[in-house]
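Only one protein chain is missing; all other protein chains are in place.
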Amino acid sequence: MLETLRERVYRPELLVAPLVVFELAFFVVPLIMLVRVSLLEQTTSGAYVAGTLTLANYQEVLFSSHFQDILFFSFKFAILVTTIATVLSVFFAYAIWRADGILKNALLFIVVVTLLTTLVVRLFSILIILSPNGPLNQLLVAIKVLRQPVLLVTNLFGATVGQVYTIFPYTVLSIYSVLSILDWAKVEAARDLGATELVSFREIVLPQITSGILVGAVISFAWSFGAYAAPFLLGSTRQDTAAMEVYRLMVTRFNWPLATALSFVVLLVVLASVSLLFFVSDDNLGDAYGT
Amino acid sequence: MVRRQRVQTAAFRLGYGAMFLLLIAPLVVLITTSFAASSSFQFPPQGFSLQWYAEFVQSQTWLTAVKNSVIVGTGTILLSTTLSLLAAFGVRESDSVWISRLIPLTLMPLFLPPVVLGVALLSFFGSYNLHQTYGSIIVAHALWATPISFLIIQSVMTQVNWGLQDAALDLGASPLRTKFEVIFPQIKQGLFASALIAFIISLQEFVMALFLSGQETRTIPVLAWTAISQMLDPIVNVISTLLITLVVVVLLLSAFSIGLNRLARQL
Amino acid sequence: MAQIELDGISKHYGDLEAVSGVSTTVEDGELLCLLGPSGCGKSTTLRMIGGLEMPTEGTVRLNGEDITNVPPYDRDTSIVFQNWELFPHKSVLENVAFGLKMSDIGTEERHERAEELLERVEMSGYGSHDPTDLSGGQKQRVALARSLAVDPSVLLLDEPLSNLDKRLREQMEIHLKEIHEEFDKTFIYVTHNQDEAFTLADRIGIMNNGQLVQVGDPMAVYQNPTNRFTEEFLGDTNFVEGQVSDSGGELRVKTGFGVSIPLSGETAVAPGDTIHLSLRPEFLTLSPSDDQQATPVAATDGGHTVRGTLEDILYQGSTIRYSVSVSGTSLFVERHVGDRLEFSTGDSVQLQWDTDDVLLFRADGKKLEG
Amino acid sequence: MAQIELDGISKHYGDLEAVSGVSTTVEDGELLCLLGPSGCGKSTTLRMIGGLEMPTEGTVRLNGEDITNVPPYDRDTSIVFQNWELFPHKSVLENVAFGLKMSDIGTEERHERAEELLERVEMSGYGSHDPTDLSGGQKQRVALARSLAVDPSVLLLDEPLSNLDKRLREQMEIHLKEIHEEFDKTFIYVTHNQDEAFTLADRIGIMNNGQLVQVGDPMAVYQNPTNRFTEEFLGDTNFVEGQVSDSGGELRVKTGFGVSIPLSGETAVAPGDTIHLSLRPEFLTLSPSDDQQATPVAATDGGHTVRGTLEDILYQGSTIRYSVSVSGTSLFVERHVGDRLEFSTGDSVQLQWDTDDVLLFRADGKKLEG
Partner (left out) sequence: VGGGPSQGGEEGNATDETTEGSQGSGDATTTSGEYPDYSGNTLTVATWAGIYAEAFEKSVARMFEERTGANVEVAPAGGSILTEIQSAPEDNPPYDIAAAEGFFYWQGRNENLFQEIDTSKISNLDNVYSYLKDLRGTKYGVPTDGSLEGIVYNTNVGWEPTTWTDLLSDKQGTDRIGFEGAWYIYPMEVAAVSLDNKTGIQELYDEQSHQAVLDRLREFGQNVELWTGSFAEIETSLKQGIINFSMWYSGMGNAAASQQEQLGFVTPDKTAGYLDHYCPVRGSEKTQMAHDFLNHMIDPAVQSEWAKTGYVFTTNKEATYPEQTKSQYPSSNSEWKQVSIADFTKLSEYSSMFSSKFQEIKG
């Protein structure tokens, strides 16, 4: 039906042009500069040795166990956070969708408002809540769940909680935005055909919001891989994410070639993971249509 | 049967109730400490005072940062929403496969640690003497916000009833008009969400902004990060509290004017 | 075994009372057709039976058990929705197999069953199609197959054949009738098509304005409407206004063109009341006028004969509608094409009927038993 | 002034040929009804005329001008969609006023116009409602009003009254007819309801399998179908199979129960061919059998009389259907209730018809002119 419009009025490809130009100018060009930096020799007496060309940085990133550990941890951490955040967000977004009136407003409000607070302060608040002298421990001790306070921060638990908090509102919003225009009548039809709330959710709602979930998962994965603030403040100092390491290399150690080389490895790992995610979910979608 | 249903419903309510509490808990800490009398971040806070509010109002630096965040946030919304909305329509209406293949590549900025992106952009903008401008920060934030808005808008579009577009075209609406009249209302939650996310990215991102901002263009999170990483005073909480208050007031006002249920539907 | 009992159910939407105080019992294995004008509350009633809408008041019982609060998926009912509500992200086959999947029937078996049902609704070969690509009638048939597949004891059909052509509709009617009889299911069937209702129904329920105004055997409802609404709704008829007058101790109703009918034993009317006479076209005999000059109205033995001019002849496929002007009032008669009445416009004709076939209604709509 | 010309338009969806090579001209001010089974391509044809679908082949012309590539918003056409496509986020009034808004008509004026149209479709008072809260029939009427509001020179209606009860439908038909005649608009009207088609149409187009198989005057199409499909589709008829045989130089067709009809001058058949005879129920005269013992078939003057047993009587509101078994073949006849034929099941009856009323079709569906 759109052929006609296309011929007469505009070519839809042109609509994509601004985005492409934007990405080329502000991402690809700086990216090329970065690639160049990642191929320079390191020096301890400055940022890099200008004019040199080497693959040593990539070698170091790929073959030193230090970086391997970091990449592996980041990967694990990203998977962990993404899984938890996605499940919780789907649940919460669904709750918002099903709620009405004041409750709906309240649930939505809390998500949005969370995002309006400065991340670092929010993380410090969580630090306080989870700390041995904090309200959570006090509560658990008071109701005799715990005999004495436990350390919930400066470990993987703390980092994960912090990162899930960081990512959660984004994932909820991306899922809810798709959910909000879903047709309730279809769910009714399913329930009429014997699907319980749970099943109709799985059969009708879930397949139609996969795209939203996917967006959330991508954001979550990418940002958890590149997590900085939450693992920094709440995590174990023994477990650095790739982004923290890049920051350290770039800013504290002033070692640009290594920092950029690591960044590109991170970029490729995340890109590959996300492509895999898209690929797998596409496959599933395909299954849904086939018979 | 009915019993199982009750148990399920109860579990469901309990689930989101608990999540609600968990979400609100840090905010409670954050808000109450903004009224602390002491100069440190402590919960429960000792004493009540408005000293941090007074300090905030008197601090030119913080007020400027608020102004900068608003400017940069708005810019990010405009830039990223425009780019991604156009692109989403383009991809939908084009049958060229490579375009839709190309688009996921726009996600790449999200995958790069922000510090290198910040440094790269600083060198890039620096060579045109454009660093420390609002524009450079907006561009950096849009690099993150655009792919997300794009993906959100695109997935919202999968739920759009395109039959309505046919109806509108048939009734004499031009393609552009059709978009305004029948497509926007359908994707408005998605647009709202993506604009919100764009704004929030801008309100939260501090690593790239750290490099790209100058004295005059520092945003709230940059200031907060540099301030707070070495010194915790509740002034940052004041800003968060004020922002929350602002949103509550706006929501209440709109609730009074259009009714809560209507509002719930609008959202 | 599925007997449905509605006990004073009502549904309010804000100020609007979509359904008000509907009570009736649908016996096991019965097929009840709900007929009524657009917006009278038929779909809402079905949705309440299916559990998709909570009645504002009243109780729904299944085999005597109160199911008002039972969720839809725990009710052995299935709705064919008026606007189909196919799942857009599932194939046609998956749509049909959905209910079976919900009862945990294996993939193979349910696909087989689904294929079978698609065949029944003449949609075999469409299994792998995308529902959004189907034509209106095709979607409707898929929706029907989807509900049939779950094999519910109560099937609630909301205008399930409205988008089908006559031939297919009749075929589907036969299928439905078969299923209904063979498996002894309870059907509640909303339709705006009276032929459908008469062909299928064990009983017919007439709704108006949220109320169930009459329920009964199709022929009984048709032949003996208890109120003017039913009479008017069910068939095209000639309504003629008359006035009650007292002629020598006997109440009579008199029309503008001179027909006068005695109201023997009628107590609910008084002289001066307006009465509506219904002269059904099928009870009117049309013949060439014997005598051009005679009085327009003559009381014959147990009936009347009126003379008039043939004003209009309308061909409607297999039937022909004749409009006759009698002293300024227009009356119409219908005949089959095959009856071969050879009239042309302007002809002088006479219409004849039995007084027994004339139905009388009070101004408030109630039928007079006179 | 709006004359629509379709010149060999086809529409392929992948392998599927939804519409194939449809050519016809709809004259200015004409009302063409498209009839055809579900999925035969009616909606697709309308959508191509409206510009919402590009024909894979062929040309659409408006007043002789090629508009195949003109976008929908530049065409003076408007579609009433089969599934309504109301804008859910706009009020009923805004839906109706939408087209006027697009022509930049001031708020006040367009709301006034919209109110007027809502009144026409008996939906006044619903202006501020949410379309999703309406009943099926109400939605349909709003969709109709919305298209009427833009006052297009070509109105394309896709089963616009399918969800309305008989009374309302007839009222709407009258409104549409009025609008059509008063403003001299061109209408293309898809319906599966033959009464509707016969009541409204200036011409009728019969579609099957994507093709336009016959177009013409309603009575002509009905009385003189050019092929078996039309005959079968348009009405319930008795199809009886016969064989061509050569009896003394003259070709005749003979049925199983003994009817024999000469095929004078027919050259397109040969002995041994199968021929289908259509005996329309309205051309059959049903009467009590004179003679129980006589041969089952007798050739009368220009026709036949057959004897049989009354097997079944089916009441369908105002008509009654009688099934008669003649030597094992079941034939049916329809009569109005008012005809008061007093038969009961098991009676011996006779059926009579004129040979002129019998239609003969070759195995490939083509009608014989015999």
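As written, the chain order gives the labels A, B, C and D, with residue 1 at the start of each chain.
Quick note on the criterion: a contact is a pair of C-beta atoms (placed from the backbone, for glycine too) under 8 Å apart; a residue touches a chain by one contact, two chains touch by 3 or more.
This one's a predicted model, so the numbers in the text were calculated from it and none came from an experiment.
Enquirer: What are the shown chains that the left-out chain touches?
Expert: Looking at the entire complex, the absent chain's contacts are A, B.
Enquirer: In the complete assembly, which of B:132, B:154, B:189 or B:240 touches the absent chain?
Expert: B:132
Enquirer: Can you work out which residue in A:15, A:195 or A:233 touches the chain that's missing from view?
Expert: Checking the options A:15, A:195 or A:233, the one contacting the hidden chain is A:233.
Enquirer: Which positions on chain A touch the chain that was left off?
Expert: 44-47, 66, 69, 124, 127-128, 131-134, 149, 151, 153-154, 232-233, 237-240, 247-248, 250-254, 256
Enquirer: Going by the touch rule given at the top, which residues of chain B touch the chain that is not shown?
Expert: 38-42, 119, 122-123, 126-127, 129, 131-132, 210-211, 214-215, 226-232
To be clear about the criterion, only the chains that are shown with their structure count from here on.
Enquirer: Of the chain pairs A-B and B-D, which one is connected by the greater count of C-beta contacts?
Expert: Ranking A-B and B-D by C-beta contacts puts A-B first.
Enquirer: How many Å are there between the centre of chain B and the centre of chain C, using C-alpha atoms for each centre?
Expert: 56
Enquirer: Tell me, which residues of chain D touch at least two other chains?
Expert: As it turns out, chain D has residues touching two or more other chains at 47, 51-52, 71-72, 83.
Enquirer: In chain B, which residues are in touch with two or more of the other chains?
Expert: Residues 5, 166, 169, 175, 186.
Enquirer: Sort out for me which residues of chain B touch chain D in the complex.
Expert: 161, 163-164, 166-175, 177-178, 181-182, 185-186
Enquirer: Where on chain C does chain D make contact in their complex?
Expert: Spelled out, the residues of chain C in touch with chain D are 13, 35-39, 42-44, 82-83, 133-138, 140-141, 158-159, 162-170, 192-195, 198-199, 218-219, 222, 232-236, 280-285, 314-318, 334-339.
Enquirer: What residues on chain C touch chain A, complex-wise?
Expert: Interface residues on the chain C side: 50-52, 71-73, 77-79, 81, 83, 85-91, 93-94, 98-99, 101-103, 111, 127-128, 130, 146-147, 150.
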